[in-house]
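Remarks on the structure that follows.
Some chains have been omitted; the remaining ones sit where they do in the full complex.
Chain naming follows the written order as A and B, and within any one chain the residues start at number 1.
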Amino acid sequence: MDAVSDPAILSTLSVGLDTVWVLFAAFLVFFMNLGFAMVETGLCRSKNAVNILTKNFIVFAIASLSFWALGWGLMFGNGNPFVGLTNLFFANGGVDEGFDAISWTAVPFWAKFIFQLVFAGTAATIVSGAVAERIKFPAFIVFASLLVALVYPVSGHWIWGGGWLQTLGFWDFAGSTVVHSVGGWAALAGVLVLGPRTGKYRADGTINPILGHNMSLVTLGGLVLWFGWFGFNPGSTMAVGDGSAIAHIVVTTNTAAAAAILSSTITAWITLGKPDLSMIVNGALAGLVAITAGCAFVDVGSSALIGLVAGVLVVVAVPFFDRRRMDDPVGALSVHLANGIWGTLAVGLFAKDGITGSATGNGLFFGGGFQLLLNQAIGVVAVAAFVFGLSLAIWLALKAIMGIRVSREEELGGLDRGEHGAEAYAGFQIID
Amino acid sequence: MDAVSDPAILSTLSVGLDTVWVLFAAFLVFFMNLGFAMVETGLCRSKNAVNILTKNFIVFAIASLSFWALGWGLMFGNGNPFVGLTNLFFANGGVDEGFDAISWTAVPFWAKFIFQLVFAGTAATIVSGAVAERIKFPAFIVFASLLVALVYPVSGHWIWGGGWLQTLGFWDFAGSTVVHSVGGWAALAGVLVLGPRTGKYRADGTINPILGHNMSLVTLGGLVLWFGWFGFNPGSTMAVGDGSAIAHIVVTTNTAAAAAILSSTITAWITLGKPDLSMIVNGALAGLVAITAGCAFVDVGSSALIGLVAGVLVVVAVPFFDRRRMDDPVGALSVHLANGIWGTLAVGLFAKDGITGSATGNGLFFGGGFQLLLNQAIGVVAVAAFVFGLSLAIWLALKAIMGIRVSREEELGGLDRGEHGAEAYAGFQIID
């Protein structure tokens, strides 16, 4: 080996290692589709299981095609502070220029693409759970396509694509806002336009709890999501370096989840009288959502605090939404919206210089003053206004054009029969 | 560090990285055993669930021992154009010579072995689904042993072990033919010798659909298989390089799956009147099987076309086999055989110079003429003749020697009771 070739070999090794890491992380995030599918299906009724499974199976295909066709270019293309405009239609792997905002990672174009695609897919999946058990199958497909092709990429451009919030100094390492709040706001708009499930509220306005049909699937899904988050957060480094940043992020991520499980268990035990499994699983997810923005910027102790708050917040948020007739069968609003906001603001409280090499100023509790917290709040409000507003418009348009809610008869008989002519558990005796 | 040691350190780093990648991919492919187990079990009836689960759990153990005992040497050993003959019995990790056809990857012997083993195991698993709900448990075990020890390695030697098809210029990057069609032909022979399940055809010859008992498991399995394919296809590079090849393959693989989901959904909606979940899951698998041969040779646009065709093909193939009294409870023939052939031929249509560093000529649509397509067709026919013929002989011999089909009484009562003295869902009320 001559001295001249060394740098080239080293560079190949380095980018090869980064690519393996990014792809590995992308696969884990892809696998979260299974987690969402099982949590959502398990928390709903067996008469709607095929419908929910189908939505969750198809949604990543829709996301893949939509993000390829348009979303990628809008989000990461060079353009203006509000939208990307490079290589806009059907992202072409041969064109790896014009994406300055993501040129900090050396991995090949298609590695960047797939990693960002699985994030976009997650936002779409979040919507799926909140609108379950009464949405028309075709309406969901169209909404998911538009969310990934148009809505998600624009707010994503603001924060990760070189847009105005990134310039302002808004921090969201792995997407508490970019992914989870965006999914949550889109879901909230859907929930409002759809209205609650038939039977969720009694004639006197009190809440009639609707039980999920399979807690084994819910638990399975919860553990798969936790597993997948080890790709979601540490993978967002998109580079390995000396490994210290990704190892740090793994531990903040896990600690937040553990702390949130503890606090959600205790909160549920106190407020509901029993350690409720669905609350505990949602507690874990709440902790994971909340640490997503700050996982690289906070220390392990702070991650525990962020998780503790998240676990309480999710248990409180479920009845909050329920009482306002925002009927969300799986708790997606409490997990992804409420804790997406909390996690984003928490960066403004707990960010600390010198964590994983970031050197961009401290949060409030580490002597940073209010500026960062203010930036975070501006981002939360701006994304809320844009995503909720545009999603509401899309849902209303779909309602007018194609209808978004199944008939009362179909809802009572189950969407499996109505939308799919199928049943999930042929041969089992099921009580209606 | 002195200059002399650098090359050694670089070489260790490089082979270390390649090994991590190959092992990671191997684990994902191993995990596909779970996907197959869940898809197959879910698509069959609850009275046969324990039997199917047991077959799927045990089949990789059988494959592991058979491939170690004989298959590896037959497939990858130096020998003649038809069969390998090196280090033939109980592959010895200390002997890493005599395997010229796989010396292009620098990873250690046992990394090559495990990666190739998980592929061999996949072929055996494919058979499992097609013969479900009426095959004797011991007969399946013996067939699977022989498939992995003898049948699979010989046709594999032709294509990946330095044999005559490889010399001819037959391209199958990750195994549309080597793995999927081989499994499919072996399954078809079994289906023909076994005959259809009791009750599948009415006295007047019309088809009586038999519903699967758990669509949650089917969906779970489908997502696990999709996840596993991110090892199957990109892992077949068996080296990382600068990451661009593996990233490209990840995206062609995923895009084919997404496109196939879209086209299978639409085709099922048109032909069956509803978006049928089992067709959609099989659509995804069809797209994945079809892109397996060409994932490294075609561009992303072509991968979408290959997937679109695959999704239509699988929905058309299911009733095609059904009408010919080839009773395949899970659609394995439509997924693995039909699309294994399609994917192999598609290389002859869509291969394109300069993709992922391959430089071996173009397919028909990129100015390559008919030669490559002809080579692909020759391979398809040769593998069909060999694998179907030998499998048929084995099935017939097993039928004569030990019997391969359970009694009518056992079939009606369920194989769980008959073969295993067990039930899958003790305590649940199940309708017969």
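Brief remarks on what is shown
One rule holds in what follows: a contact is a pair of C-beta atoms (placed from the backbone, for glycine too) under 8 Å apart; a residue touches a chain by one contact, two chains touch by 3 or more.
Quick caveat, the model's predicted, so the values are computed rather than measured.
Identical protein chains form the entire complex, numbering 3 copies in the structure file, with 2 of these shown.
To be clear about the criterion, only the chains that are shown with their structure count from here on.
The distance from the centre of subunit A to the centre of subunit B, each centre being the mean of the chain's C-alpha atoms, comes to 33 Å. Touching subunit B in their complex are the following residues of subunit A: 1, 3, 6, 9-10, 12-13, 15-20, 23-24, 26-27, 30-31, 33-34, 37-38, 41-42, 49-50, 53-54, 56-58, 60-62, 64-65, 68, 90, 93, 107-111, 113-114, 117, 137, 214, 217, 220, 419-429. By the touch rule above, subunit B contacts subunit A in their complex via residues 3, 6-7, 10, 13-14, 17, 20-21, 24, 28, 45-47, 211-216, 218-220, 222-224, 226-227, 230, 234, 240-244, 246-248, 250-251, 254-255, 257-259, 261-262, 265, 272-277, 280-281, 284, 299-301, 304, 425, 428-432.
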